[in-house]
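The structure is given below, and queries will be raised subsequently.
What you see is the complex with one protein chain gone and the rest in place.
Labels A, B and C are assigned to the chains in the order they are written; within every chain, residues are numbered from 1.
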Amino acid sequence: MEQMKADLNTGKKHKLRDIFVEGAIPASFIAESIAKHATRTDIGGHEIFLGQVRSDVIDDKSVEAIEYTAYREMANEQMTVIREEAFARWPQMTCLHVHHSQGVIKAGELCFMVFASAPHRQQAREAVAFVTDEVKKRLPIFGKEILSNATHVWKSNEPRDPGSWPG
Amino acid sequence: MEQMKADLNTGKKHKLRDIFVEGAIPASFIAESIAKHATRTDIGGHEIFLGQVRSDVIDDKSVEAIEYTAYREMANEQMTVIREEAFARWPQMTCLHVHHSQGVIKAGELCFMVFASAPHRQQAREAVAFVTDEVKKRLPIFGKEILSNATHVWKSNEPRDPGSWPG
Amino acid sequence: MKVLLFGIIAEKANAGELELEAESVSSLKHALEQQIKGLRELSYALAVDRVIVHNDQQLTGSEEIALLPPFAGG
Partner (left out) sequence: MKVLLFGIIAEKANAGELELEAESVSSLKHALEQQIKGLRELSYALAVDRVIVHNDQQLTGSEEIALLPPFAGG
């Protein structure tokens, strides 16, 4: 129903895409994504969010890398729903690209990209904020933070009391 | 006073920088800016706004390019003030880069970049929104929209009644 | 039925999937908590055919089940 509404509003079809890439997202990949939009002269602004693996300190050990795994099929299905919600809310948005890493991503490397383009900046800005937050909340992606002493802890986007998830 | 406060809060010095580049901003330049941050492992997110010249239709003619000129010294001074305001409001922001084109920029080319990095995404997101809006409001940059029949119109970010500017 | 395991749950079970039979979500959870040491103490969600279920429901045995620890994408 939500899907149909989105399609009716935008006239766009949202097929299932695979957002996952193996390893870190190279900066050159982002440049290529940007350059591809030069032919779309109805675009006035691009907004991009990039997630970078941060070297947090946990119990005196620093995070050296995050190993990402995902329930890939469910994550891609959830992403299709989020994409349709975004196009329904910002129907003037020209395009939306999302990628997430799988595998071991070192501190300082990029693991996540949300890229929206629109005629006016507010639409792209709001869509990127929405999609970034919803991906973090709704996509079954798991992160093992590998510490400097070769131990690890499991990352969670929303600290919860044991047993409260999915809340 | 505002400057001193910003510096006290962040411990950072904000020297006068030249934000202007001749011609369009190449996608490769953005990739290089991104790649330079890989050594800063305290960064968790980058937010980037890119302005692209849009081929609006004005009186049945389409915009083929914008020729940007600027009161360069005043624009750079204003940018220093905006930068200090941004670091005062988001003291955890790691870095902020702003570039704007001068000269003739064709439809589909990039003319403006605002790039903020921070430990957490909200800081980078809010700072980019603030800086993007303030640059458009406060920097003396002028745009001649060159139309398909070789005539031109002068662009204005905020339509005003004649005589109401600076309001 | 096949039960997919992820993240800390896969680590605790030392397996990426398990085969189990159960006629409902609640009996499946009970069986899983018997089999995977420490699962009861974890935060997790259960997905049936890639949708998180919040209530008990009957299972036919042909569903794809997954145990999901807290999400950490981005």
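Please note the rule applied: contacts are C-beta pairs under 8 Å (C-beta built on N, C-alpha and C of every residue); 3 or more make two chains touch, one makes a residue touch a chain.
Since this is a predicted model, take the numbers as computed values, not measurements.
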{"item": "Visible chains in contact with the missing one", "value": "B"}
{"item": "Touch criterion as defined above, residue of B:R17, B:H120 or B:K137 at the omitted chain", "value": "B:K137"}
{"item": "Positions on subunit B contacted by the hidden chain, ascending", "value": "51, 66, 68-71, 73-75, 77, 100, 111-112, 132, 135-144, 154-158, 160-166"}
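Everything below uses one rule, namely that only the chains that are shown with their structure count from here on.
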{"item": "Centre-most chain, if every chain is reduced to its averaged C-alpha atoms", "value": "A"}
{"item": "Distance between chain centroids, defined by C-alpha means - subunit A, subunit C (Å)", "value": "25"}
{"item": "Intercentroid distance (Cα basis), subunit C paired with subunit B, Å", "value": "49"}
{"item": "Shared interface positions of subunit B, touching two or more other chains", "value": "121"}
{"item": "Subunit C residues counted as touching two or more neighbouring chains", "value": "74"}
